[in-house]
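Report on the following structure.
All protein chains but one are shown at their positions in the complex.
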Amino acid sequence: MATAAGFDFRRWRLVLLGGLLVGIVLFAAIFAPWVAPYSPFDLDVAKMLQGPSAAHWLGTDELGRDVLSRAIYAARISMQVALLAVTVGLVGGTLIGMTAAYFGGLVEQALMRAMDLLFSFPAILLAVVLMASLGTSVLNAMIAIGIVFIPGFSRLARASTQAVLRQQYIEAARSIGMSDIRIIFREILPNITAPLMVEAAVAFAYAVLLESALSFLGLGAQPPDPSWGNMLSTGRGFMAQAPWLSIVPGMAMFICVLGFNLLGDGLRDVTDPHMRE
Amino acid sequence: MDIRSRALQDGRPTLSIRDLTVDFPKRDGAFRAVDGVSLDVWPGEIVGVIGESGSGKTMTALSTLRMLPKRAVVSGSIELGQRRILDLSPADMRKLRGDRLSFIPQDAMRALNPTMRIGRQVGEPLVLHRNLSFKAAVSRAVDLLRAVHVREPERRVEDYPHGFSGGMQQRAMIAMGLALEPELIIADEPTTALDVTVQAQVLKLLKEIRDREATSILFITHDLGVVAELCDWVYVMYRGRIVEQGSVERIFMDPRDDYTKMLLASTPTLFPREAAI
Partner (left out) sequence: MIRLVLTRLAGFVLTLFAASVVLFVTINVLPGSAAKSALGIHATAQAIQRFEAQHGLDRPLLVQYAEWLGRILQGDFGTSFQNGVAVGPELLKRLPVTLELATFAFIIANLIAIPLGAWAARRHQKGADRSITFLATILGAIPNFWLATLLVLVFTLTLRWLPPGGFTPFTANPMMNLKQMIMPALSLGVVSSALLIRIMRASMLEVLSTDYVRTAEAKGASSRTIVFRHSMRNAFIPYLNVAAVEFGFLFGSVVVIEDIFLLPGVGSFVLVGIINRDYPVLLAGALAITLFVLTLNLVVDLIASLLDPRQVKARNA
């Protein structure tokens, strides 16, 4: 009963921990020019491959650039890609899922079969094939990753919509002659946002992983633009002399992905009534 | 007429519960599921505990098996023969279950493992408590199934539960409970899920077993008709307490507690044939 304000710390601790990690990454991404000690592009051949020091906390890379600054700027690209990709997946998937559940019948069959099909491809393979078709660029990475997410969101949106459709007030809305579009956006959408937001947090984590993988393969962000994936990719070439070039970007990805996963897990526990005692 | 005839024949009850209290801690205080219950079951006696759901009858039964949810707080005493159940170590308690004390649950279909052959399930107590091999236990299961009138038991032991009808599943559960000739069988609404004719057959079987093996039975139910058909002595439970006890004849002819009167009044098949004799 110590939580007099009614705030149950134990229940929210995952959300808080995840939020803290995500907060750090977002802060670095948004305020990169102020947070980063150096420019991510400034070359200094005299300082090539230097280990961590007071001047360069996380060392320098093969062109003498500050690794910390590059990692901070890479957060920007990661967050941009993840944000747009999740938006594409969320909007596309929700529209498809709600349409399928609302209209049912043949529409539902066709849409969900198509989603099943997309779902049967391994995630990275689908993203990679899409990149081959779209061409390599950061924007295309966002679109490709977003498409990968559409089936997952559509399944969730469909299931949630079906649950909402069983409620009385939808019948009421229909009986007073509300249009389909209005019912979908006014009555259904607000009631399915909670599970979709939980899924979005988890998708964010996965988007960061996919973007890094694409950049690692050279299909995403192109050097000299820093991304955790391409930093790791080039860093691997200097693994023996400069292991920090491989460790730092991976650690950054790890913290970011862990943060979003914890946030998603925590939100799921908090919003799911079954988890409460 | 309200004399417990069997009590006079033998000096000690099979089961003796004194002042049993079961609490479930909650954020604000505790929920008292069982409140100072005392009851006896004498050798060869069928004792009914009747009450509506939530009256604490099932909690009383599970306390005797020590199978309450872990967060339950139990006080009072329960003696089975000379053993003080609540003081036994978990390992000693485990040796008792299925051997000296067996349990027949409400829904036999769900109580049988869908991926295990009937013979193995019925014979398992012999494996657990008598160190028999499963092969020997299954051949004993044939006899047990025959004893509960399952036709062609030699063939039936090879079946999976989904091949059995509801009545046969409950017979199999009873056979399992009988495997080691326990001192006490606790039956928790074993006929509720069955239709009326099958229900009558199962009740007849339980009676037959009592007459043949002199086993004591604690029978939990909400059905007065079943009590009248089967039991020697009845305890009426309401909101965690025993409000009245007596022989079946007395309870039916001369109910004293208001709740018992209400129960009787709300049961259409008021005067069962056996009580009238």
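Residue numbering begins at 1 within each chain, and the chains themselves are lettered A and B in the order written.
Following the convention adopted for this analysis, a contact is a pair of C-beta atoms (placed from the backbone, for glycine too) under 8 Å apart; a residue touches a chain by one contact, two chains touch by 3 or more.
Quick caveat, the model's predicted, so the values are computed rather than measured.
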{"item": "Contacts of the hidden chain among displayed chains", "value": "A, B"}
{"item": "Omitted-chain contact residue, chosen from A:32, A:128 or A:183", "value": "A:128"}
{"item": "Residue of B:42, B:103, B:219 or B:252 in touch with the missing chain, whole complex considered", "value": "B:103"}
{"item": "Touching the absent chain when the full complex is considered, from A:82, A:96, A:221 or A:257", "value": "A:257"}
{"item": "Those residues of subunit A which, in the complete complex, touch the missing chain", "value": "116-135, 205, 209, 212-213, 216-219, 232, 236, 239-240, 243, 246-247, 249-250, 253-254, 257-258, 261-262, 265"}
{"item": "Missing-partner contacts on subunit B, residue numbers", "value": "65, 67, 94-99, 102-103, 105, 107, 110-116, 121, 124-125, 128-129, 160, 162-163, 173, 176"}
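Convention: only the chains that are shown with their structure count from here on.
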{"item": "Between subunit B and subunit A, distance of the C-alpha-averaged centres to the nearest whole Å", "value": "55"}
